[in-house]
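A single protein chain has been omitted; all remaining protein chains appear in their positions.
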Amino acid sequence: MMQQYTRLFKSKRVKICLFIILSFIFMALFADFISPYNPLETDLSKSCRPPSFEHLLGTDELGRDILSRIIHGSRLTLTISFVATALGAAAGIFFGVISGYFGGIVDTIIQRITEILLALPGFLLAIMFVAIMGSNLWTVIISVAISMTPSFVRMVRGLTLQVRELEYVLAAKQLGVNDIKIMFNHIIPNVSPTIIAQVTLNLGTSILFASGLGFLGIGVPPPAPEWGTMLGTGRAYIFYAPHLIISPGLSVFLLVLSFNIIGDRLGEIIASK
Amino acid sequence: MESRIIRAVDGIDFTVREGDCFAIVGESGSGKSTLGLSLIRLCPGDVSGEILIDGVNLLKLSEDEIRKFRGSKISIIFQEPSSALNPVMKVGDQLMEVFTVHGYSKSEAYQKSLQLLKTVGIPEAEKRMQTYPHQLSGGMKQRVIIAMAIALNPRLVIADEPTSALDVTIQAQILNLLKNLSQSYGLSTILITHDMGVAAELCNRIGIMYAGKMVEIGPLNSIFAIPLHPYTRALMSCIPRSLKENLKPLPGHVPDLSNPPKGCRFHPRCPYAKEVCTLEEPNLEKIDDRLVSCHRVGEI
Amino acid sequence: PQLQPTTTTPSSTTTSLTSSPTTTSSTPPITQKVLRIAIGIDADTLDPHGQTTTLISNIMSFITEPLFYYNEKGELIHYLAESYSVSSDGLKVTVTLKKGIKFQDGYPLNATAVKLTFDRLLNPKVKVPSRYLLDALNSTEIVDQYTVRFNLKYAYAPFVRTLTTWYIISPLAYQKLGEENLGKTPIDLGTGPLKFKEWVKGDHITLVRFDDYWGGPVKFEEVVFKIVPEAQTREAMLLSGEVDIVYQPPPADLPKLNATAGVKLAINPSTRVMTVNINTQRGPLKDARVRQALNYAVDKEALIKNVLFNLATLADSPVYPAFFGYSPQKVYEYNPEKAKQLLAEAGYSSGFKLTLMVPTGRYIFDRQVGEALQSYLSKVGITVELYTPDWPTFVQSLIGQNYTSTPWDLCYVGYGMTTPDADAVLYPVFHSSQWAPGKFNTMFYKNERVDKLLDDARREVDESKRLQMYAEAQKIIWEECPWIFLYFQNFVLAHSDKVHGLVVYPYETFDLRWVYATQ
Amino acid sequence: MELIKGENLSKTYNLKISLTTSIKVKAVENVSISISEKEVFGLVGESGSGKSTLGRLMLFMEKPDSGKVIFKGVDLSRAKKDEVKDARRRMQIVFQNPDLSLDPRMKIYNTLKEALVCCKYKGDFVERIKSVLEEVGLSSETLNMFPHQLSGGMKQRVALARAILAEPDFIVLDEPTSALDVSVQAQILNLLIDLRKKLNLTYLFISHNLSVVSYVSDRVGVMYLGKLVELGNCDEVFNEPLHPYTKLLISSVPALYMTKKFFTQNHTALAENGEENPSGCRFFKRCPYAKELCRVKEPELDGDKHKVACHFA
Partner (left out) sequence: MGLCYTVGGKPVLSALKYFFYRLLTLAITLIGLVTLIFILIRSIPGDPARVLAGMMASEEDVNLIREQLGLNQPIYIQYFIYLKNLFTLNLGISFRTDSPVINEIFARLPNTLLLAVTSTCTAVIFGIPLGVIAASKKGGKLDFLLSTFSIAGISLPIYWLGLILILIFSVELRILPAGGSGTPMHLILPTLTIALYLMAFIVKITKASVIDSMEKNYVITAKSKGLSERTILYKHVLKNALIPVVTIIGLQFGALLGGAVITETIFAWPGLGRLIVDSINSRDYPMVQGSIFIFALLYALVNLATDILYTFIDPRVRLK
């Protein structure tokens, strides 16, 4: 198992991606120290300045330093991405394992609900959810999490169905190990590799999702420097000051790309096992 | 990915005579399948040495030439009948392919395929041509695969554990079929198996493989009667024969081929091992009607 | 580049519109047969009285026409009406119609049509979003074929000016369609220069020329309003020559558009006054000094210049300058020191926390303005949290709450007024009888003197006395600051330089009657 | 002394064979067997004949559709939950595929510990595990290893150790050696025989390998399509098979040492698949001796010690 992960890091691509992700994490952690300006400090007289030595990535429509906003924005983006994925995956694992392991009526109910949620495009669900709860960091996180939960449930349930029929699970049952322990000790660890790959991919997807909400203007509320919101705002200035959308767009792209490459590689390794 | 060089087959040297059925027997992982695939040049790794069929060295042929050889001069039957057939292609089409790829017209191919299916004992051949593999039982599938292998009357058929995925009753039928075919067509066959019984049913000569090496080659009857190599001997005594006779199991297991033991590869498990065995690799020596590779063959 | 509001229209007419306002130039240009205009939203209904948006209402004004209208300065002019008179008690308004005008379906314009229109407007079963403007109207009666009389419930001086809103429809068409289908099926029902041709929902609305138009036929055969919700896309369509006129191009691109060859901009001030409503009944905001401090804390000129790309004109009164009753005040200059001082005087030197509600995508750069306001207020020690709900929630939070329950302390909002009279702004917004919920005094502002002035001015028939009253009221309001007074939003159209004769009114509307396009 | 008894056990599965179609498979139908203490009961038959299902039913791993299981005099289908749980712990199983019978993500120690925790073992876990490992012929180094570090035979030994740790009376061995090489198979078979003696175990030994079954079993049952067709002492069944199916099976085994042939080669070329014959004998279509009676009437398992279900045996 450890070998799989060492194999992961043998790839050069993965190393680069990991480096990118770690740099964003570093930026997020030390944003207060490394960002050259206060990301919220407006100066209307300096609005929409193109990149210069003073402002490496230029300034935005209110004269705020874009680099500082990107740096501080990584905090939001990574928070949303990690927390939402963690919540979504946790819920997915919980319901998926229960549904797959116990079967019967519990399974039917969970499956029906999953189907209902899957029949509704996740993005619309998120739009409604944000509309109900008002947009703030938490509603964005929760709506991203909710929209990814059903497919997690599906996947985990499928894996659980396979694992629960395996001999070592049957043997544990015959020994009289209780269901909770079987789920925690046997099922979850054995479905986890596939889940980990999926989670990695979802880290990327959730960023696209959250920044999509931001782009539509219903993401993390202003003046927070969320990348998607920056993109959505910058879009109004696309001809006048294209630099407003270049760096947030690129940041989203790079981070998502890195998560996707790592997730893909993980998936390959797990499949090749 | 860390790469390890596995010499699955190492310095194997043997001949199969026309019309012979040669059995290769050995434990799992001893390199039997690798040997089989190498013979038809389908083994993913590097193959060195010489594979001569009617004097033609297969290893010297170009990719195109060897392709023409495959199916027509040399063919192979695999262990898992259910995965060896393309699940989304009709059985008939898969069978006809053998003919069409070697230059037959469609209609000829169809006629020949029908004939073949009858030969391998599939009733209602016309109907079966139109079915998909999953609609056939395991035994039937194996018959289809056998039909493909013998379609162009090849010089050599390699059968890699053709029956180990099948029930005994069906195994008996398939073995029977193979026997009849080789009698009536004069096929030369290499039968790869780990079951001495299966080898005994079908073959007249046998080679015992251990860890990528041949340890004993000779006529089946004499080897079964008096096994000379300690490994052959141990293998025989592992088979539960008559009722309640105690088994004498062979300790340990097949070595890791990426790092085989020095000297005689069998020495760690051999009750007769002496110092020479740990140092020097024995060669196949001719003893009476067979070849044996053991330092101590005369002493035990 | 600096952009100043420009007026593309030539001199105006005051009483009639028999002739085009264009300089009657010598060579008649080759005209383009089809005019293509990119707009942002689709119509919900084609009912001329059922409109909620200025834009669609604007399109309706090409098909149907009101009794009175305004010119590009915002002054009242006669349209279908020939003349009017008001009784001395102010309770009866008599309007004489022009003669010889025909509806597109052939029906003659007469008193019957006017009565039918106003009866429909008063019918509670009909959805009429601006019905509140007719609050004073009791009934309509036919005096003779070309004269109608409006009987009012109470003397309401601005009444005639409200008549600019109501389009007169043909009784014949109304009868043909019936109440339930009006608005769903395009039909010839007005006296305007253009007729319905086609409405493909979500895609386009096409109008064609009405050849017998009383003001003379327009110079193109057809106009297509393409529905393109994204400003960027609309702009791109103009640049790629797919459309001739673009409704509200993206403000940030105006400098670039202005510099683009072949593109012209029509930028005009509008009557939409943008303000920050202050909940005057809450915490520190009860104190007028605090509210004044808020006014001093915001650099409106910088906002206009840097955030709004000059798409606004600084407000020196809540009333639009061309409106009856406008009286200019001294603008609160940007003076954060003074603001801090005022706050200290009020006992809030250490600051406090407020919530600012801002709609998103409703007004020009509304969210950006919100963020800038937040930033300005933080500089005088006031922590502001932004609340950015979508429009329905915004409206609910604005006018659906009482003064204790509003989820905001400050609210960025605009009031677009269609009646060119100070009463239209001051009464519903500042009179204490108009407190929310359900009404528009959402600042919960109350000043007895102002109340009295506004009450009296409504009933006063003498216009000079009314002017005085409004001047006083504006002065008091200005000093008490229930708003952070900001600016009047500008209205922009971008068009190809082949388009000539476009007239823009300060009501965020434009007129196509004199438009022609060269090829 | 009878240890466990299955009475009229039946189990039907729904088998999905395509998107729209599923069929009912009567995996086990009306089978009764009883196994005495310290006995090894062998079960043979072709693939799909219901051997494993019968094994699982006996373990109460799966509830039978009808019939009952009586373990040490307790009727499990009527017993209380706790009693069933307790009884099940006293019945263990070792599976065919060594790769699947151990959790790949658990160290051997933890896998084995689980068994001890379940039977509420009071003593020192490590001691006990070590001693059992020794019994199955493994060194204590194995404890810290993961399954993938072990060979197939070792895994099978661990699986056996896990079963033994639960202190069972009865173990179902479901083809415990068929995935192993002959050499390793021989080791495991000998180990099984030793353990039985040492620990007074009772086995249900399932296999399709007749020579292996004949090597370890005292009594043997032959299954065909969910039915027990022959049952008797091992020697008797293999030397004097009564049922044509048993004869077919025995003569199908490649003749290395088993010399007795009950059919000529031609007989084995009979239609290979068990086609249905709903009313009569299930072996009808494959049976060279079939008569009209066999088509219409299903034979009962009959006989004294050596039972057979054939009208003409």
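All chains are identified by letter, namely A, B, C and D, in their written order; residue positions are counted from 1 within each chain.
Everything below uses one rule, namely that a contact is a pair of C-beta atoms (placed from the backbone, for glycine too) under 8 Å apart; a residue touches a chain by one contact, two chains touch by 3 or more.
Quick caveat: nothing in here was measured; it's all calculated off a predicted structure.
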Candidate in contact with the missing chain, chosen from B:G138, B:G197 or B:P230: B:G138
Sole residue of A:V106, A:I196 or A:L216 that reaches the chain not shown, by the stated touch rule: A:L216
Per the touch definition above, residue among B:N57, B:S83, B:N153 or B:S258 touching the missing chain: B:S83
Residues from chain C at the interface with the omitted partner, ascending: 38, 44-45, 52, 124-125, 127-132, 135, 183-184, 200-203, 226-230, 232-234, 236-237, 239-242, 389-400, 428, 437-440
Missing-chain contacts mapped onto chain A: 112-113, 115-116, 118-124, 127-129, 131-132, 204, 208, 211-212, 215-216, 228, 231, 235, 238-239, 242, 245, 249, 252-253, 256-257, 260-261, 264, 271
Touch list for chain B against the chain that is not drawn: 37, 40, 42, 67-72, 75-76, 78, 80, 83-89, 97-98, 101-102, 132, 134, 138, 145, 148-149, 167
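In this text, only the chains that are shown with their structure count from here on.
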Which of B-D and A-C has more C-beta pairs touching across its chains: B-D
Interchain centroid distance [CA atoms averaged], chain B/chain D, Å: 31
Between chain C and chain D, centroid-to-centroid distance (C-alpha), Å: 88
Contacts with two or more other chains, residues of chain D listed in rising order: none
Contact set on chain C toward chain A in their complex: 231-232, 235, 250-253, 255-256, 299, 302-303, 305-307, 360-361, 365, 367-368, 370-372, 374-375, 386-390, 393
Touching residues (chain side chain A, partner chain C) in the complex: 40-42, 44-45, 47-48, 61-63, 131, 134-135, 217-218, 221-223, 233, 235-241
Interface residues, chain D side, partner chain A - complex: 59, 61, 85-86, 88-89, 91-93, 95, 97, 100-106, 110-111, 114-115, 117-119, 146, 159, 162-163, 166
